[in-house]
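For reference, the structure discussed in these notes is given below.
Yeah, one chain of the complex is gone here, protein chain that is, but the others are all in their spots.
Here the chain labels run A, B, C, D and E in written order, and each chain numbers its own residues starting at 1.
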Amino acid sequence: MRPSGRQTDQLRAVTLTKDFTKHAEGSVLIEFGDTKVICNATVEEKVPPFLKGQSQGWITAEYGMLPRSTDSRMRREANAGKQGGRTVEIQRLIGRSLRAGVDMKKLGERTIVVDCDVIQADGGTRTASITGGFAALALAVERLIAKGVLTESPILHHVGSVSVGIYQGTPVLDLDYAEDSNAETDMNLVMAEDGRFIEVQGTAEAEPYSLEEMNAMIALGQKGIQELIGLQKNMLAGA
Amino acid sequence: MRPSGRQTDQLRAVTLTKDFTKHAEGSVLIEFGDTKVICNATVEEKVPPFLKGQSQGWITAEYGMLPRSTDSRMRREANAGKQGGRTVEIQRLIGRSLRAGVDMKKLGERTIVVDCDVIQADGGTRTASITGGFAALALAVERLIAKGVLTESPILHHVGSVSVGIYQGTPVLDLDYAEDSNAETDMNLVMAEDGRFIEVQGTAEAEPYSLEEMNAMIALGQKGIQELIGLQKNMLAGA
Amino acid sequence: MRPSGRQTDQLRAVTLTKDFTKHAEGSVLIEFGDTKVICNATVEEKVPPFLKGQSQGWITAEYGMLPRSTDSRMRREANAGKQGGRTVEIQRLIGRSLRAGVDMKKLGERTIVVDCDVIQADGGTRTASITGGFAALALAVERLIAKGVLTESPILHHVGSVSVGIYQGTPVLDLDYAEDSNAETDMNLVMAEDGRFIEVQGTAEAEPYSLEEMNAMIALGQKGIQELIGLQKNMLAGA
Amino acid sequence: MRPSGRQTDQLRAVTLTKDFTKHAEGSVLIEFGDTKVICNATVEEKVPPFLKGQSQGWITAEYGMLPRSTDSRMRREANAGKQGGRTVEIQRLIGRSLRAGVDMKKLGERTIVVDCDVIQADGGTRTASITGGFAALALAVERLIAKGVLTESPILHHVGSVSVGIYQGTPVLDLDYAEDSNAETDMNLVMAEDGRFIEVQGTAEAEPYSLEEMNAMIALGQKGIQELIGLQKNMLAGA
Amino acid sequence: MRPSGRQTDQLRAVTLTKDFTKHAEGSVLIEFGDTKVICNATVEEKVPPFLKGQSQGWITAEYGMLPRSTDSRMRREANAGKQGGRTVEIQRLIGRSLRAGVDMKKLGERTIVVDCDVIQADGGTRTASITGGFAALALAVERLIAKGVLTESPILHHVGSVSVGIYQGTPVLDLDYAEDSNAETDMNLVMAEDGRFIEVQGTAEAEPYSLEEMNAMIALGQKGIQELIGLQKNMLAGA
Partner (left out) sequence: MRPSGRQTDQLRAVTLTKDFTKHAEGSVLIEFGDTKVICNATVEEKVPPFLKGQSQGWITAEYGMLPRSTDSRMRREANAGKQGGRTVEIQRLIGRSLRAGVDMKKLGERTIVVDCDVIQADGGTRTASITGGFAALALAVERLIAKGVLTESPILHHVGSVSVGIYQGTPVLDLDYAEDSNAETDMNLVMAEDGRFIEVQGTAEAEPYSLEEMNAMIALGQKGIQELIGLQKNMLAGA
């Protein structure tokens, strides 16, 4: 039934490549099938003005797409002179999601900036960015510990994210572009490793959806996020 | 328990004032307690470029806050030279929510722009904007019908919105600022009049939240939105 | 002769509503007939960089119009990415006019920002903004005195403003939109309560105008501003 | 009494150099003492969108200052990314003033853009721009007639401009920077050659000013503008 | 002598990966040692306004760096609201260089946009962008021919580019970051496959350089560019 032939509860092939680029404190290439996002975590020894002197850190994210990451070329935002509304919305979501997994007090007065740059898009770029971004963040934290900058991990729990939706009347996990562009409902879930919710963003694209449909989508999402957090942990463990 | 003394499932005093300003095709002042938003619907006999020649209409929304609608003055966005990320995120949410209640084919090749301007803020400005904005939109549609421009209503069902959250461990309906700024979880719900979902946006501000908490919040939201849609209908009925 | 049936020297119905919104230190809704402007004065305990350390204060103003305050919708300036030339010109005029009524040394090292937001326009929004803005400023000053922050009023004299013009060959007071859009000459006057001039801005829209016409307009303006300053004082006196 | 030793009703040495640059249809360097402004009029065979198809022309102006035209260097506006409020205000004034001297119907469907660029500033740059800008405009019109593009002059009457003010209690004509920066009142006058008013912009810098003072300033301005219009005519006559 | 141990006339390991991303008409990842640039060529069936109706095509380029492609994080240009001066300078150079290898008449009324995005920087990103960008362009042209859109190749000759410089008094080929940041002179060469010049941009970073030094650098560049054009041809030949 699905264009890709996947089961309704089946993720695409997901890989996380550690140390994809050499300069960042944490660098991960995450691939969900044909969706590919470079996630680079940068540690900066300062905090934004509104946090100065409060003995706590901050995590923020930025998101971008290469102009030809998509089927038809998008205008380069740097050239257009501003980030579009969709970009702004996504990078705020990524930032909130990543912060939910970290104890800001234990991070200390420093900022981790996570850049998520989509080099090829095939649906689900924001959830891939959160999942890959958290892995990059965790790598950067590992190195702060290895260097003795931090003595204790500020990570409270892993954070993963996946999209779910209703496609041709059926709840499915991890929509690719062919599904996403025709789905009746699209929901992005961000969860902690214990299955509790960090963000739920569900949008009826055509018809409103029922509580039963929402619950079915949530169940799929919980399953998928468990698998994704497993992959994050494998990557960190050095596989 | 609530700072306002309200019951956990009790809305603030909500009023919708019809024809609040004189130029707009549909103008409503909506008040949720001390939160006051002017919602003006404008009908334009054209559609955005991406819809030209497709025999369908469009609905879009813009959102703004007066600089001193808040406790401390915010910088005027027109002066800053751009709309902030929060503004962009909110106006995209309002637009999607309003479109979900209208049949674009029946609207014909015209655009309705709904401007939501907050003149006083005390929590819940985005959900008030959706609820008041839909009322303004419905007023504008009524007049298109009265003038014979439309022969049939393009409205599929009413759309209402309210916030719910977890405050001091308890699920509550319609958070005011005192609650919102301390809530563990904040969820904005947009629903159709039959209780189905149009948008769910839940964010864990402190701890992740459980499925049980989410379900409790959703039940509160369904009750509140039923009441709000009743108020929209009363206003249109001319009370 | 006038579209509204008013006498040539007659103001529209003018009302000033005290404490229109709850957050600002001084908040006034001013109405000149169908022209309605929210004037909010904010006190900030700092001065612009060019005044630092000079033991004096500053007063500045910003002006905006809701997109649908006018007959056809104007583009939102925050969305356009800049304030238009007319907006800039008006807010500079408001700022200069308000400063002319206040002793900056007695104000001390603080800034009062006066936001004038037009929610409904029917001509004369800039003069209504000055008149209402001065009332909001005076309210904020009253509260600084009541709180003991100031021991002496920095207000030198009240400041009021009105438009005058030549309409169908006749000098008239307080042009509404129907007159303004057809006037041969349009003049904005700002005066102190003793009848002296703070700003005169006269523009020939069609023919140049003579000294006799200018003097007739000035006489009308002096009468109107006397009445407006009376209304400001009534509002402050608590009517 | 005046820093320059001039009489109260005496202009600075004023010169208009015809054809100062070679590309513009009308090019004039105007000097008021040490204030020097290049005024270039460009004829474009099109009108702004709001005038299309109305068988009439348009005149607009732009104003700029070289960064080091002033005593301390100003930031280059092109680099700052926007024109400042003062610039916007001035170029709108120049545009309105020039339009007041021309019959837009007789100009035909074309636009004359007048660029006024200050290369050295010593007070009175906006009034010099109007006076020099009108001369450049008149030159461009002469050439449209000479080329047979126009058969009749669209010029209704010459337009000149000068500043007047109250300096140390005395009304004076044509303030230079030393006076302008210390004047109690500063008024910019734009007049037609018959002495009637096109624009009056008077601002109390310190004390409000009286009607008597205003009338004295106006009388000085009328005298000065007569002289300036004489100089415009001499330049056009080919002196 | 060189930090990398290379000979003075030795390129870094250079690889060109064909079809690196899936959406672009021509996609190449070029690596010069640790410098990695994604070059994507997009074919658009339109030309810029200044070329409309002239029966010829256009080639343009855009350049960007991921924020953490460098050792310390750079601000994201989309977020800063404009492209920096260095970016603008580089993308103009890339565009001119690519155009020099193509017959615009034979290309027909279409545009090829080449996006060069640096994912990891270690010196020489602009010359890598030109060399990789030309390869991506050639791939896109091949496909236009394969699809029958073009019947004849518009490519006049291959274009390659490399940097040369004076490092510790010695002319060297293909500077990496360790050399580039300490070089006395830095020269970017763009050449056709017959060894003639398309662009020469030489900059003395410390001392001015002599004609002898320039000639030595040019000889190194000619050798390097021959090798690079060989690699482009191998990639196209399908190796």
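For the reader, a short list of remarks on this structure follows.
We take it that a contact is a pair of C-beta atoms (placed from the backbone, for glycine too) under 8 Å apart; a residue touches a chain by one contact, two chains touch by 3 or more.
Quick caveat: nothing in here was measured; it's all calculated off a predicted structure.
In terms of the touch definition stated at the top, the absent chain reaches D, E within the entire complex. Touch with the chain that is not drawn comes from one residue among E:98, E:191, E:216 or E:229, which is E:191. For the chain missing from the display, the contacting residue among D:8, D:70, D:210 or D:226 is D:70, taking the whole complex into account. Listed here are the chain D residues that touch the chain not shown: 21-24, 27, 34, 36, 38, 40, 42, 44, 62, 64, 66-71, 73, 76-83, 87, 113, 115, 117, 119-121.
Even with one chain removed from view, chain E keeps its contact list with that chain: residues 82, 85-86, 88-89, 91-92, 96, 100, 157, 187, 191-192, 194, 196-204, 207-211, 214, 218.
Please note the rule applied: only the chains that are shown with their structure count from here on.
Chain centres were defined as the mean of their Cα atoms; on that basis the chain farthest from chain E turns out to be C. Here the CA centre of chain A is 51 Å from the CA centre of chain C. With centres taken as mean Cα positions, chain E sits 33 Å from chain A. With touch defined as above, residues shared between interfaces to two or more other chains in chain B number as follows: 81-82. Annotation, chain-chain contacts: A-B, A-E, B-C, C-D (touch as defined at the top).
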